[in-house]
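Take a look at the following structure, please.
The complex appears here minus one protein chain, its other protein chains still in place.
In order of appearance the chains are A, B and C, and numbering begins at 1 in each one.
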Amino acid sequence: MRTFAFPAEWPLAGKRRTTVGIVAAIVTLALVAAVVSPRADFAQFAQLVVNGVITGSILALAGVGATLIFGIQRIANFAHGDFLTIGAYAAFVVNSLLGQNLALAAVGAMAAVALFAVVAHFVLFRPLRGRGTVALALISVGLGLVIRNGIAIVAGSEIRRFQVSQSDVIELGVVRLAPGQAVAIAVAVIVAPLVGLFLARTRVGKRMRAVADNRDLAAVAGIDIERIAVYVWILAGALAGLAGVMLGLEQGTFDPNMGVGPLFLIFTAVVLGGIGSAYGALFAGLALGLAMELSTWDGFFGGLDAKYKPVLAFVVLILLLLYRPQGLLGRARIL
Amino acid sequence: MDIFNVPFWTFVAVIAGIYTIFALGLYVQYALTGLPNFGHVAFAALAAYTMAILVIRFASPMPLAALAGLLVAVAFSFVLGIPTLRLRADYLAIATVAGGEIVRYLALNLQGLTGGPLGSIGMLGPTKLAQYNGPWDALIRRIVDALKESSIFAPVASRDFAMLLIVWPLALLLLLVFWLMARSPWGRLMRAIREDEAAAAAVGKNVFRAKMQALALGALLGGLAGLLLAWQIGIVTPDDYQPTFTFYAYLILILGGTTRIWAIPFGAALFGLLYSGTRFLNFFPLSLFDSGERAYLRLLLVGLLLIVLMAVRPQGLLGNRRQLLLQ
Amino acid sequence: MTPAPLLAARDLRKRFGGVLAVNDASIAVAPQSITALIGPNGAGKTTMFNLLSGFLRPESGAIEFDGRRCEGQPSHALAAAGLVRTFQIPRVLTRMTVLENMMLAGTGQPGEALGAALIRPRRVARRENEIRAQARELLALIRLDRLAGDYAGTLSGGQRKLLEFGRALMTRPRLLLLDEPMAGVAPTLALQLLEHIIDLRATRGMTFLVIEHDMEMVMAISDRIVVMDEGAVIAEGLPGEIQRNERVIAAYLGGIDQSAPAVSGSRA
Partner (left out) sequence: MNATGDPILSVRGLVARYGEDDVLRGVSLDVPAGAVVAVIGPNGSGKSTLLKTIYGLVRARRGEVVFRDRDGGARDLVGMRPHAITRLGVNMTPQLANVFADMSVRENLEIGAEVAGGRFADRLEQTLGLFPALKPALPKRAATLSGGQRQMLGIARALIADPRLLILDEPSAGLAPAVVDEVFAKVNAINAAGVSILMVEQKARQCLALADYGYVLDMGQNRMEGAGKALLADPAVIDAYLGSRSRLDLSALKRRPLSESNERGSQ
């Protein structure tokens, strides 16, 4: 199945500025609404910012992996949401069954999902390379079904929770957090910038971006593409594992279907950031999380019913596809 | 349960017929026209919910409500198609996944309208039991009565058997219609777009319009399958429209052979056999699983099958390998 | 008297990122002429084709086909109006037969309307038969008649070029834009094809705009030659003039005085 292929268009300059402009406009709009609206409640606003950072970091961390996998391997990984579920269950084993603390559990989750991702790469995706985007996407759908139901068989389908107090409340100024949420926000604030730094400053991070950017040129520049592909799966797995733990903490409970819901939000972040652009996904994930949470703020024209947060994301996705099909930070890529 | 249980297999056959219609919609979109729709289930859900809501909450006549359900499904295909059909195939896949999830999400959360997790039963609130398929039941009952009077069918006469007599002729009729259409110049146009839309545009074909037709027709068939499922089960709940439903249809297409329309019912039958038949896998070591776990095992096998088939026989069990290898 | 051009483009501009692929280029194609568009690699010829045939939208400039403004119109509308193009790398429909590839391009197909195949089978069948006959006739012309039932994906590169040429002819175009039509086609067959092009011009009044690299071939068949370099039209004229134009030679081989004035024939 061939799609339309024109001579590759070069990336357009100044797109990053456009995105910054859009975000600035949204923030300004929110502030104006806050001043104008008599119902503005800044404690609620602060609370929503915290929630938004948590949700946004989850989407950002998962999105970075998904977008790099697409950039390097041309796989739209529909099992990515289920990678998060593996992470949550691996952490659950370390935390609840082995009785270790959450930090160790998170490390265990990252290691487990990274290992799983590498195995999937060698056993499944590498041998089937070149099958076409749709075929590989369907294979990843199959993988997702195997993961989800494999977990349900092995770990049971009942609702699980981590060993953190569900009743304690931590107060940070006007913001009230459950201990699980506190851990999640701490991780978010630390890890998302670290991932950004990793991609910006380390040799491996730069190589990953280089391969996602221009595969042939990366090979000519002396980068071992096969090895970088393995690293990308490790990174994507580890980040998905961590995101899974955070999602479990944020929600309080989880079950084997946990990863199904966030999948399309992750994809939205990937498309929003420009498919294949790691920074784009990081940034777009955070922006999407914040936008979804802040849209429920009373000061924002009375606030959207919390139920419609994913609907908002869907509307954003559709508008984005209409307005700028290559994503905000990315460029037109030819498959 | 006995493996030679006629009522059980009758039920499986009804579901296979409904899946045939559902998968036919995906055939038109994906196999014929090359549009990877990963949220096909949304069309079925929208039609079923619209029908149920109109009958229960607005006391509409059921046939009219069913028609409205189909229209809503088609309208949704335009919502998905207009922004994405000009783009690369993978964007459509992502947008349709999102669309499917949104529909299910709304069904779960718009409690006042949809009954929330309870679905149609809860549409009138907790105390009143809501029903939408009175006229359908009457029709089925009349068929059952007629069957009981005939000498041949009397032993097997049941509600499911009556349903079978509606679903399968309808499925075969639709297969015939779309078989004819696939062979017509219209079908040639769709296949041309699947192969290379720039080439079709270069010889004067309106590619966008054609793709929109395929998406809308697929939505119509998906919606019809949703209605039949709603009538068959008797209630509509969000759980009946999980995203995996879409991928069952992909599996049916691949089991049959993606390029052959008449392979769809075989794929559906095979899928029904595999899916339902796994509950008879109660010998050791599978007997170690309880029935709940075996349900997950079934889904796991579906996923595994999808992987293995895509990897080993992407052209399907009955498909044409040579054709697939061409590029 | 020079007739009004069938296709006229003025000051077309198209930018890809920072690069001007087509830079204020103008071109005129006289009715029933064979016009060649030549130029070195990267001169912007194919982008020009994409602009003229509606596959790309120009940033500025105007295109007129048959006296009507048509910039910004979608490619299928232009093709339906009689402006049809082929591609440098032939786009054949690989998992369809050679005959189906041809028949797809037939004009006025009632059977392409949704449901017509079921509602008016007679009319559809009649038109199908006409189109099939026309396709077989053209397949004989391009010597692919024996392969009519084969999947197009099994054809060689040269055969695909021929099939695309034949498929374009099925649309009964008034103006055919051919992008390197002879690349990879066996020499003897190429010669026959050139004859057909000349014949089609004479018998059906067809007009051709051809991108071609074989200069001798260009010289042999074209009435006028337009030369592009770096996105701009640098010369235009009769074949004899172009061949001796130092600026054209410089465009191909590089170097020397780029400021030399273009040898330009009278603009249509």
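The rule is simple: a contact is a pair of C-beta atoms (placed from the backbone, for glycine too) under 8 Å apart; a residue touches a chain by one contact, two chains touch by 3 or more.
Here the structure is a predicted model, which is why all the values come from computation and not from measurement.
A.B. asks: Using the touch definition given at the top, which of the shown chains does the missing chain touch?
C.D. replies: For the complete complex, the undisplayed chain touches A, C.
A.B. asks: Among C:33, C:109 or C:171, which one is in touch with the chain left out?
C.D. replies: C:33
A.B. asks: Using the document's definition of touch, tell me which of A:93, A:155 or A:219 contacts the absent chain.
C.D. replies: With A:93, A:155 or A:219 as choices, the missing chain is touched by A:219.
A.B. asks: Of C:56, C:190 or C:209, which sits in contact with the chain we cannot see?
C.D. replies: C:190
A.B. asks: Applying the definition given at the start, please give the residues of chain C touching the unseen chain.
C.D. replies: 3, 17-19, 30-33, 40-42, 89-90, 157-158, 160, 174, 182-184, 187, 190-191, 194-195, 198, 201-205, 213-217, 220-221, 223, 230, 243, 249-250, 252-256, 258
A.B. asks: List the chain A residues touching the unshown chain?
C.D. replies: Within chain A, the residues that touch the unshown chain are 8, 10-14, 16, 203, 206-207, 209-210, 212-214, 216-226, 277, 331.
Just so it is clear, only the chains that are shown with their structure count from here on.
A.B. asks: How many Å are there between the centre of chain B and the centre of chain C, using C-alpha atoms for each centre?
C.D. replies: Roughly 45 Å, centre to centre.
A.B. asks: Could you work out how far the Cα centre of chain A sits from that of chain C, in whole Å?
C.D. replies: Chain A and chain C have C-alpha centres separated by 47 Å.
A.B. asks: I'd like the Å distance between the centres of chain A and chain B, where a centre is the mean of that chain's Cα atoms.
C.D. replies: So the centroids are 31 Å from each other.
A.B. asks: What are the residues of chain A that contact at least two other chains?
C.D. replies: Expected reply: 2.
A.B. asks: Show the residues in chain C shared as contacts by 2 or more other chains, in ascending order.
C.D. replies: 55, 91, in rising order.
A.B. asks: Please give the residue numbers of chain A that touch chain B in the complex, ascending.
C.D. replies: Checking each residue of chain A against chain B gives 1-5, 76, 78, 124, 127-128, 131, 133-135, 137-139, 141-146, 148-150, 152-153, 157, 256, 260-261, 263-264, 267-268, 271, 275, 307-308, 310-311, 313-314, 317-319, 321-322, 325, 335.
A.B. asks: Quick check: in the complex, which residue numbers of chain B touch chain A?
C.D. replies: Touching chain A from chain B are residues 34, 36, 38, 79, 82-84, 86-91, 93-95, 97-99, 101-102, 105-106, 109-110, 194-198, 243-244, 247, 250, 254, 289, 292-293, 296-300, 302-307, 310-311, 314.
A.B. asks: Quick one: which bits of chain C touch chain B in the complex? Just the residue numbers, please.
C.D. replies: The touching residues are 53, 55, 74-77, 79-80, 84-87, 91-96, 100, 103-105, 107, 109-118, 124, 128, 151-154, 164, 167-168, 170-171.
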